[in-house]
Structure formats: C-alpha cells, structure tokens
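Note sheet for the following structure.
Every protein chain but one is kept in place in this view of the complex.
After this line comes chain A, so read on.
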C-alpha cells in the first residue's frame, strides 16, 4: 500500500495527507492521464493483470477499495 500512496502523493504535491476514504477519482488525485500508469503499478504489485475492458471504477475509488480488491486479496491467497 505504501507504493500506492507514494504514487498518488508524488503526483499531487498539494495533498499533504491521504485519507483511506478519499474519492481518488472525483477529487482528481488520479486523473485520466495518470490512470493507466496507476493500473500498471497495481498489476506489478499484485502480479495480476487487469483487463482494461473489464475493470470496475469503484475498485479504484478509495485506498480502502484498492486494498480490499487488489492488495488484501493477494495477501490472503
């Protein structure tokens, strides 16, 4: 999760803290141009590939959602 936080904070220098419930998409912390890189980062962290035609935006909306969908799932398996 640290790498995910760093990715977002690096791109948002004005953001001094990152709540786990912040809507990353509506707040534009992750914008369209950064989204593809963000998906590649998650793929690299989890070793899972994410199909761009199948993805559900709600899985990416908050740090909590990302953790539940991508990172804990990996830790539990």
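Operating definition for what follows: contacts are C-beta pairs under 8 Å (C-beta built on N, C-alpha and C of every residue); 3 or more make two chains touch, one makes a residue touch a chain; residues count from 1.
The rule is simple: contacts and distances are computed from a predicted model.
Asks: Which name from "p-aminobenzoate N-oxygenase AurF", "FtsX-like permease family protein", "Cation:proton antiporter subunit C" or "Mannitol-specific phosphotransferase enzyme IIA component" does UniProt give the chain that's left off?
Replies: Answer from the record: the omitted chain is "p-aminobenzoate N-oxygenase AurF".
Asks: Please pick, from A:6, A:20 or A:37, the residue that touches the omitted chain in the full complex.
Replies: Here the residue in touch with the unshown chain is A:37.
Asks: In the full complex, which bits of chain A touch the chain not displayed? Write them out.
Replies: On the chain A side, contact with the omitted chain comes from 25-26, 28, 30-33, 35-37, 39-40, 43-44, 51-53, 55, 57.
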